[in-house]
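A single protein chain has been removed from this complex, and every other one stays in its place.
Moving on to subunit A:
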Amino acid sequence: MMGSENQGFEEAHLYASKEEMENLVLDEPLNDNKSHSNYRSALSSLADTHHPLSPPVAATPADSDPLLAPPSYSDFGNPSIHDNSYLDPPSYADVTFSPFDGDTGNDINGIESPSKSSDNSGSLSRSPSSSSEYIKITVSNPQKEQETSNSLVPGGNTYVTYLITTRTNIPEFGASEFSVRRRFRDIVTLSDRLAESYRGYFVPPRPDKNVVESQVMQKQEFVEQRRVALEKYLRRLADHPVIRKSDELKVFLQVQGKLPLPTSTDVASRMLDGAAKLPKQLFGESAVAPHEIVQPAKGGRDLLRLFKELRQSMANDWGGSKPPVVEEDKEFLERKEKMHELEQQLSNASQQAESLVKAQQDMGETMGELGLAFIKLTKFENEEAMFNSQRVRAADMKGLATAAVKASRFYRELNAQTVKHLDTFHEYLGLMLSVNGAFSDRSSALLTVQTLISELDSLHSRAEKLESASSKIFGGDKSRIHKLEELKETIRVTEDAKNVAIREYERIKGLMLDDDGI
């Protein structure tokens, strides 16, 4: 197919199917002796297809198109003094066309359009999980609402809610179509609760809070951007084979009124809480409750546990001895490497895609500006014409200008398409975030296990020391025995915690094996 550039242009001209191309009278090679009458006849045929320009704002949509702006073009109507073959000024109706949408364009080229339309770009899954079940979520209708109850600021806070409509045939939902209103804060809550419940899974990342943008951007634009992001996020959740069945999601999508999920606390309150508990932890013999073990130490209120795990991780990295349990799964390590490499390449490709889009946009813009400059020249030559050769030249310029402007619009359309499709790169990058999340879940679970094992070791050796010390005292040492009892209790709890931690780690490990397909 590349060879076509070696064919005479004449052939390529025939091959081109777009009707705009056919307007170019290109198959007559020009030479020095070309008589101007040739120009004229070619031009008159072109002129026939033009309609006289009345209102310049003819057919193009009234968006901010620079070509339409100067109203002075309506002065074109004046006939020139040496009127022989007065040429109509560029008709903007020529220049308009219907946007190149996927179907018509593909038909022209004789190729079937791809089966997946880019409307479903929200779904990243390469293979639908269960073909008969579906959840379709739409986010729409943003509305401003007032914070009613006890706001510090009189006049109240306003926030935006979005209408979230779900259509599904999954029986667990109990209905086939329903809607709720939610605000962005609710999404944050949902996302946090899912991260806790689905530790180790590739949980899709939620949209950013965008604090700065929300102040700086135009309200309307920002809300629209957010709406799109929310829709994408929820659709991804709905596509995830495990998460789509979660209680958290169900409750989010269905329960009217206030979202009945525990809200996340901010970092400051957590730190304060943790700091309050710390003295008790340090002086007493406290052990981590097994049920808390399944959550990572980071993000929790247990500062002591945080410190212990931090110490453990440093011992892992720089300590002389190997930790009791290590990441042995070579396959996991390999996959981790691969994921890292993939992430880097995705990021790189994503960046290059952005530059590509910019370059295309610039091309379209400059082409349009060139066309505009020639339109001005055309007008000038026509108005000032003292010779026929000028009018002929003006006609040529007009042809060029029209083509350039059309080409510029094509570039714009091309870019819109490109942006849509290349967007997938950016989405995959988002996916990498969730993969990274899962990997770090696994690492933190392992760290917990290692910490607990180390702790158990030290508890055991302390117990031994106490025992041997108290056995040396005849009759026993009431306080030591009491301490020993306490210690043994702590050991038991820690032993339980260790087992829970190990189970959690193994669970996450297990997930890694089959979650890769998602």
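What we mean here is this: a residue touches a chain if its C-beta (ideal position, glycine included) is under 8 Å from a C-beta of that chain, and two chains touch if they have at least 3 such contacts; residues count from 1.
As a convention for this text, contacts and distances are computed from a predicted model.
When the listed names "Sorting nexin 1 isoform X2", "PTHB1 protein", "Nucleoporin NDC1" or "Cullin family profile domain-containing protein" are checked against UniProt, the chain not shown comes out as "Sorting nexin 1 isoform X2".
Considering the full assembly, A:Asp362 is the residue among A:Glu221, A:Asp362, A:Glu464 or A:Glu506 that touches the omitted chain. Residue in contact with the omitted chain (choice from A:Ile164, A:Val203, A:Leu346 or A:Val405): A:Leu346.
Seen across the whole complex, the unshown chain contacts subunit A at 1-2, 4-5, 9, 12-13, 15-16, 21, 24, 26, 29-30, 32, 34, 36, 39, 109, 111, 114, 116, 338, 341-342, 345-346, 348-349, 351-353, 355-356, 358-360, 362-363, 366-367, 369-370, 373-374, 376-377, 380, 384, 386-387, 389-390, 392-393, 396-397, 399-400, 403, 407.
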